[in-house]
Each structure stands twice: as C-alpha cells, then as structure tokens.
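What follows is one structure encoded as structure tokens, with my remarks underneath.
Some chains omitted; the rest stay in position.
First chain written, first letter: the chains are A and B, and each begins at residue 1.
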Amino acid sequence: MDPTVIQTFTSPVILFFLLGIFAAVVRSDLAIPEAIAKGLSLYLMAAIGLKGGLAVSKSGIDGTVIAALLAGTFAGFVIPIFAFLLLKGFGRLDRINSGAVAAHYGSISVVTFVTAVEILGAQAREPAGFMVAVMAAMEAPAILSGLMLARGFGKSGEAGDPKTGEMLREVLTNSSIVLLLGAFAIGLAGGERGFAEVSPFFEAGFKGVLCFFLLDMGLIAARRIMDSRAITWRLASIAIVLPLINGAAGTALGVAIGLDTGSAAALGVLCASASYIAVPAAMRLALPEADPGIYLTMSLSITFPFNVVVNIGLISAFAAYLTGSGVPTL
Amino acid sequence: MIETVTRKRIEILSDTALLKRVTDAIERAGITGWSVTPVLSGKGSEGRWREERVTGTDKVIVLTIAAQDKAMQLAEDLAPVLTKFGFILSMWDVQVIRGERF
C-alpha cells in the first residue's frame, strides 16, 4: 500500500474531521455556529480561487488547460447517466430520486477538492492552478444532465416547475461559482504583487480554517446519517462504489489528456466527489419531490467522508502509478 | 377607543430554497406585504432536522396579514402544492389597526 494512504491519518485536517465525527457519535453538543461555517466556506472558496488565478497568471493558458476544461465538462455530463442507471437498477430508486442523486455525483464538492489539494501538496504533487477553473466548469453540467434524466428527456416538467433557462441562470450565478471564478479572475489580474498584499490572510490561515470547517463537516455528516432512515444497504454501497469508479476513470482521463500526476489526481477527485451544497439547493427547487434524506445522506454522510479519509489517498497513488512517477519519498 | 378591524394572519412554513414560491403566491393573491422569520430546527414526518444552511436544509416562516378574501385566494393557490413542497400553512383571525393598508 502506498504510504501516502496512511499518511493521510496524521494530517491535522483529517484528524479534525474525525474529531467531528467522534463528537457527533458520542452525542456531544459541539456545534459550529452556522454563520461561522458559512463564513469559513466563503473564505476557502475565495482563497482557492485566488491561488488558482495566481498560478495561471504565472503559467499561462495552453492546450492542456483547454483539454482539462473540456474533459471536466464532459465528465459532468456523462457521470450522471452512468450513476442514474446504477441507482435505478441496482439501487432500486425511482426515476425522480435516481436523477436527483445522479446530479450530485456528476457535480463536485469544493471542500473535497480543497482537502485533496492539501493532501496532494503535502506529497509534492500539487495540482496545477487551472484545476480550480475545471472545478468551476464541472459544477453545473451535471445538474442539467440529472434533471433531464429525472424528468425523462421528452417531457418538459409540470406546470409551475422552473424553466430550464431559469434553472441554468440560477446554477451559473450560484454563490460558489461566482466567488470561485471571481477570485480566480482577481488572482489572474492582480498577479504576484496583488496577492502579496492579501496572502497573510488567505494563505497563512488556510489550513487552520480547513481544520475548523472539516470539524463541522464531520459533525454534520455523522449527525445526518445517525438520524437517517432512508438509506438501504444498496444505496450505501453505491455511495462507496461510485466515487471509486469515477475517481479511477477521472484520473485515467486526466493522464490520457496529458495532465501531470497531481492534476490528474485532482480531476479524479473532482469526478469522485459529490456535491452537497450547490446541487441540493438546486434539486430542492427543481425536483422538490425528490427526497433530501436520500441524496444528502449519500453524498454528505457516506461519499464525502469516504473520499476525504480513503479515496483521495487511493486516487493519488493511482495517478502516480499511471504516470509512473512512483511513490514520493517524504 | 381606537378602531380595530379583523384580518387574516397566515403563516407558511417553507424550505428557504422554496421561499420564492411562497412570496410569488402572496403577490399573485394581491397581498401587499409579508415578513420572513427564521426557524432553527424541527421534527416532522421525515424526522428531525436542524439548521444546516451549509446543505440548504434550513426553513423559514413567512407571515402575512391580509383581508379575508385575499387570504383565501392565497390558501387556494398553495393548497395543491402543499404536500409536494412540504409547506405547512395555518391561518387565524387577528385584529389590526390601520386596517386599510392590508
């Protein structure tokens, strides 16, 4: 086993996540005020966006960047189809719920990505800055894809359901896309000099903020699954198998289009991750009949911890294997 | 003695994500105003929840005061979608001053 898989467990970031899970399991009243959690997540998105923009301002844009953006968008459209079939078939979910869950798995989780960047960075496999833009590009397509699957391709939704155009506008202007891409643009425009001014705030605090945020995610994820009633063993299995398959496929796709080890792994993590912020909000609006008890519990309480604690390590090792860059000495 | 008139007070519990559905219906009923108040946690047929705005599962209560006929129009409008959207609607008579504004 790649030693980097084990190393994950000594990172304070992961340890705080496990502490959150522990606190929820012993029914502690520990809770991060929700305004703080929201503030921390805005901070993380601004910081990762700035950092990505700064990196691209140095490296410039070339064919690989375009290829990665196209690959990400493609994956965002295609993953839901595969997920939908698995959910309807093996998972025994109805069409509406299958479509809703599929949309979550095609889209991405910013915090999973950020955690992966930390872990990959500690392995000297820092992904390229443009992967932030790839992440932003992958947020929306799966929502469209999942909605079409849920509603059946021909039909256009009940009267009173929001129009696809309206949905699209809402998805493209949702806060995480605007903040990520906005900060990315600021990093690109400001460059090294602009970043120097704000770097003590956005860089020095980053890991500590991530610790706190993952503490909260651990609490929320574990509390949700403890209260959950809707999850069968079939759905739980899918919530583990999907990130494994999507992660491997995404990594392979990344290597195929010529990404470096870290960036290919990051693409794998994006494919493996499931949204639990942007997509649930969109689904509540577009498919209110779908059960949040299913899609949130799968993405947030099973897939998210699995990715953070196990799968990022696996994907990193797999990327290193594929690119032949071997196991880094630490 | 001041003069009070009777109006309906309607309160609708809704997911924050679906708030616009509620306020659109209020406007369709020709009601001039509303106020939105927060909800922290609760329990229903789908089990307990607590405020987790991070996952968009938070709820609000929309309250609006309106004349009887407009209130009924609002209730009629929302009735068919109450179950689908999980709204909870209750209404009762209240006395208000400056009744002409409602």
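The rule is short, and it goes like this: contacts are C-beta pairs under 8 Å (C-beta built on N, C-alpha and C of every residue); 3 or more make two chains touch, one makes a residue touch a chain.
What you see is a predicted model; the values in this text were computed from it and never measured.
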Stoichiometry of the full complex in this file, given that only one copy per chain type appears: A x3, B x3
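Everything that follows uses one rule, which is that only the chains that are shown with their structure count from here on.
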Interchain centroid distance [CA atoms averaged], chain A/chain B, Å: 35
Touching residues on chain A, where the partner in the complex is chain B: 34, 37-38, 41, 160, 216-217, 220, 223, 227-229, 276-277, 280-281, 284-285, 288-289, 291-293, 296, 300
Chain A-facing residues of chain B, complex: 15, 17-18, 46-58, 81, 84-86
